[in-house]
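Worksheet for the structure shown next.
With one protein chain held back, the other chains of the complex are shown just where they sit.
Lettered A and B in written order, each chain numbered from 1.
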Amino acid sequence: MEMSRNEMLKRITELDFFIIDLHLYLNTHPDDSEAITLYNDCVMQVKELRDQYNMHYGMLLANNSTSKQPWQWIDNPWPWQKNYNFELTEGNS
Amino acid sequence: METYTAAMPDKCIPQETVLENVKLAQAYVPFQFLCSTFSPESSLMKGTIFPPLWDNYRRRTEGMVYGDE
Partner (left out) sequence: MWMYDKKLEYPIKIKNPDPKLAKLIITQYGGPDGELAASIRYLSQRFSMITPQAKATLNDIGTEELAHLEMIGTIVRQLTQGISTKEIEDSSFAPYYADHDTAVYPVSASGVPFNASYLQSKGDPITDLYEDMAAEQKARSTYEYLIRMTDDPDVLDPLKFLREREIVHFQRFGEALRYVQDYLEEKRVFSIQS
């Protein structure tokens, strides 16, 4: 993957959000088979991206990511720190 | 890839339009249905993947504070 850490995190954040909104929809529309197919496709996509991120940049999911030496989970920055976050190209406010 | 569109987009109505057997002293919210989605990038900026649920909020800025007299 040629993607920078920020670009990869941006893609994961976007896909994860897509999944979250679709998931809430599915909770009240359990029989929507198109939606389930779309959901599964997104999950497969984001799993791939997360594996790449884990390999190159660090751990994302507690207890579901692997670590290099020494233990990476504790690494700075944490998500509430400014330099953890990427720029979302914003439009008008 | 993920900008989803239904098989027959022009025929897809993204919500219930008729409610039946409604009772007194109850409130009803019509069901939303999936017809299309925004792209993941657009969805994150907007706060939802579903176009009919997106309220494009324009903030109200200056103005006097008046009641409704």
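By our rule, a residue touches a chain if its C-beta (ideal position, glycine included) is under 8 Å from a C-beta of that chain, and two chains touch if they have at least 3 such contacts.
Keep in mind that this is a model prediction, so the values were computed, not measured.
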| item | value |
| --- | --- |
| Positions on subunit B contacted by the hidden chain, ascending | 23, 26-29, 31-32, 44-48, 50, 53-55, 57, 59-61 |
| Touch residues of subunit A, complete complex, unshown partner | 9-10, 12-13, 16-17, 20-21, 23-25, 27-30, 58-64, 73, 78-80, 82, 84-88, 90, 93 |
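Please note the rule applied: only the chains that are shown with their structure count from here on.
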| item | value |
| --- | --- |
| Contact footprint of subunit B on subunit A as seen in their complex | 11, 13-15, 17-18, 21-22, 25, 28-29, 32, 34-35, 38, 41-42, 45, 88, 90-91, 93 |
| Sites on subunit B touched by subunit A in the complex | 1-2, 4, 6, 31-34, 37, 40-41, 43-45, 48-50, 59 |
